[in-house]
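With one protein chain removed, the remaining protein chains of the complex are shown where they sit.
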Amino acid sequence: MSRQRASHKEPVAVVGIGQTAHVSARHDVSIAGLVREAAQRALADAELTWADIDAVVIGKAPDFFEGVMMPELYLADALGAVGKPMLRVHTAGSVGGSTALVAANLIAARVHGTVLTLAFEKQSESNAMWGLSLPIPFQQPLLAGAGGFFAPHVRAYMRRTGAPDHIGSLVAYKDRRNALKNPYAHLKDPTLTLDKIQSSPMLWDPIRYAETCPSSDGACAMILTDRAGAARAPHPPAWVHGGAMRSEPTLFAGKDFVSPQAGKDCAADVYHQAGITDPRRQIDAVEMYVPFSWYEPMWLENLGFAAEGEGWKLTESGVTELDGDLPVNPSGGVLSTNPIGASGMIRFAEAALQVRGRAGAHQIPDARTALGHAYGGGSQFFAMWVVGAERPGG
Amino acid sequence: MPPTPAPTGPIRDVAVVAFAQTDHRRRTDELSEVEMLMPVLHQVLADTGLKTSDIGFTCSGSSDYLAGRAFSFTMALDGVGAWPPISESHVEMDGAWALYEAWVKILTGEADTALVYAYGKSSPGQVRDVLTRQLDPYYLAPLWPDSVSLAALQAQALIDAGDTDEPALAAVASRSRADAQSNPHAQLAGDIPSGDYLVHPLRTTDCPPISDGAAAVILAAGDRARELCSRPAWIRGIDHRIEAHGLGVRDLTDSPSTRLAAERAGAYEVALDTVELHAPFTSQEVVLRKALGLGDDITVNPSGGALAANPIMAAGLIRIGEAAARIHRGESDAALAHATSGPCLQQNLVAVLEGDPRE
């Protein structure tokens, strides 16, 4: 056994991206039809066929959401996986990002040349709150809905930083307006005003209804490939400059729910891989996982775009707007579209669209470097990638 | 054009350097999943002298449907001690696929060691009914065809094809349980009366026990592996393939996905002495032997296989662990380990493990 250790990884390129139309209930398709729609669009973008795919990596959040245990077994046929390797990832809300990273590693490790990665959720098959709150015996009943889990952490952030009350509404207004420019986004209300958001019901004080994410059916797919595949691609690829996952326990003594250490470590790792020393200056667009609007300022700090306590000031001053100098969620983000298991991959894919120059009406001019971010569980699982227009290492 | 990947094998040498499993039991009511899992995590760490913070990557396999709870794996993570935060992932699959993901991670060079674990408690639910939820939700799941019945359809197809008969199946069962007598972790060992038909043509003895259990493996690359283990079980190749889902479109008497995975893993390029097959039903061993072209000169399932203990989600990883452990102990020089998932062997993984030549 004397084969040489790899001197470097194979560069990974994103050459195809596809999303479904995201809506609250895709009653026109089966689960297979839903994932197929995203996959077919990704193949079309890459001008590839099913036969060009070496392996499939699929992710989604808990199986109870659709009531199908390990649905990848049934989806193998629809995704052209028969006779190929198929992997199924589940890392809670971060799963869409983790799935893309597992797929990217298959290329980086030179195990495969071209991989289809896909994440989905068809929430209309059941009801997310049912899936999230199965009545486990002996446990104290959940005393509040989904937002009730996050709202106390938002209050803690406000207490810690002195952020004014209106920041959350500013984020929601920005993301929902961005969504109007995204043909795939779920929530689209051209008549939306900041006033409407600020007068929407306060569900879990300090979180308002309009500051929460919707429940969507949707899927997102990407075609990842090596240098040879990228050379054949019809459109400019996005190159993966760094990818990382970090996990910390669900609940523990000393856990910082406002700015989890795993998020900081994950960001530091991807920045290091990508040679980023000043993320605020070097990153042109960010797609971050913001299920409740207040998480934008929280993650701005956690990801090193702002000093601790300063994230809300970036939001307030318009830096994160579509025309700001650090646009966050040009796609409209999770606040506008939330097929849970796919939401993380949509972040990764939208970051890639930006550096490919293929984001359409929500394109950030000259975006060269973008961050895709996903998180899940009790703010404990993080997955991120940095993608760029240039091939890493020149 | 850049160089294409070498088709002959992985770009780094990666080995299984430690393996531990629980004693598998019908019920473990007194233990939560993390309480069941922790001892095997501690054992592989102790065997290698590693701490959680030394491990480059952690990956696990488990199923929410088995547990009856969403996000069940998040609580199992408590047993790892993920602090400071760790690089970690999870597959909703048998732990053998978690091992595959970890192997890929090491190949990228981003990690030199990996902790892989898997656990499954079948005792909380009716596992035959739970597994019906794996099936096509439109055409199959509404009929609730249970896992034993599906295996029985496969067994009858084998009998009809002349590939086996009931005495041959009984022989597989008795050989497995006899071999399991030397496996201290086995749940079902020794002379078991052949029993009634559970679903004809399968008798209770043709079926796996219902098990709670967990397993853990440590992988390491190159010199690190040699430091951690006196005789590492090198992964010469590992590959997995899936087949069509519908039973009616497949030839149930064959396993082309196993054969292809074995080819890709290089199984036909080494002189295997041992095979650990993840065949929960006796009839599935017949299918796998046929697909792999195994002769009678190879030791199959010296651990007793899944017929001796079948902790779902861990049983495939245990096959890799058992094969590796034999190499560690010097009882094997080249072993094939197999894992399966889905109805009637829909998805299959093959790993080929080798020990360094003996002095």
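Just so it is clear, A and B label the chains in written order, and each chain counts residues from 1 on its own.
Methods note: contacts are C-beta pairs under 8 Å (C-beta built on N, C-alpha and C of every residue); 3 or more make two chains touch, one makes a residue touch a chain.
In the analysis below, contacts and distances are computed from a predicted model.
S.K.: For the chain not present in this complex, what protein name does its UniProt entry give, out of "Nitrate ABC transporter permease", "Monovalent cation/H+ antiporter subunit A", "Nitrous oxide reductase maturation protein NosD" or "DNA-binding protein"?
M.R.: Going by its UniProt entry, the chain not pictured is "DNA-binding protein".
S.K.: From the touch rule at the top of the page, work out which displayed chains the omitted chain touches.
M.R.: Per the contact definition above, the missing chain touches A, B.
S.K.: For a quick check of understanding: of A:P152, A:G275 or A:G324, which residue touches the chain that isn't displayed?
M.R.: Of these options, the touching residue for the absent chain is A:P152.
S.K.: Looking at the full complex, which residue from B:D160, B:D191 or B:D297 touches the chain that isn't shown here?
M.R.: Answering carefully, the residue with contact to the hidden chain is B:D160.
S.K.: If the hidden chain were put back, which of B:V91, B:L247, B:A262 or B:V352 would touch it?
M.R.: Only one listed residue reaches the unshown chain, and that is B:L247.
S.K.: Identify the residue among B:P10, B:G120, B:P201 or B:G237 that touches the chain left out of the display.
M.R.: The missing chain is touched by B:P201.
S.K.: Provide the residue numbers of subunit B that touch the chain removed from this figure.
M.R.: 29-35, 38, 41-42, 52, 65, 68, 75, 77-83, 123-126, 128-130, 133, 137-146, 149-150, 152-157, 160, 197, 199-202, 244-249, 252
S.K.: Kindly note down the residues of subunit A that lie in touch with the hidden chain.
M.R.: Contacting residues on subunit A, toward the hidden partner: 25-30, 32-33, 36, 50, 64, 66-67, 77-80, 82, 124-127, 129-130, 134-138, 140-145, 147-148, 151-156, 159-160, 201-207, 249-255, 257-258.
Following the convention adopted for this analysis, only the chains that are shown with their structure count from here on.
S.K.: Quick one: report the Å distance separating subunit A from subunit B, using the average Cα coordinate of each chain.
M.R.: Here subunit A and subunit B have centroids separated by 32 Å.
S.K.: Please give the residue numbers of subunit B that touch subunit A in the complex, ascending.
M.R.: Per the touch definition, subunit B meets subunit A at residues 1-2, 4-6, 9-13, 58, 63-65, 68-71, 73-75, 77-78, 82-93, 97, 100-101, 104-105, 107-110, 130-131, 133-138, 141, 221-222, 234, 239-246, 256-257, 260, 341-343, 346-347, 354, 356.
S.K.: Can you list the subunit A residues touching subunit B in their complex?
M.R.: Against subunit B, the touching part of subunit A is residues 1, 3-6, 8-10, 30-31, 62-64, 66-71, 73-74, 76-77, 81-92, 98, 101-102, 105-106, 108-111, 113, 131-132, 134, 136, 226-228, 231, 244-250, 252, 260-262, 265-266, 269, 377-378, 380-381.
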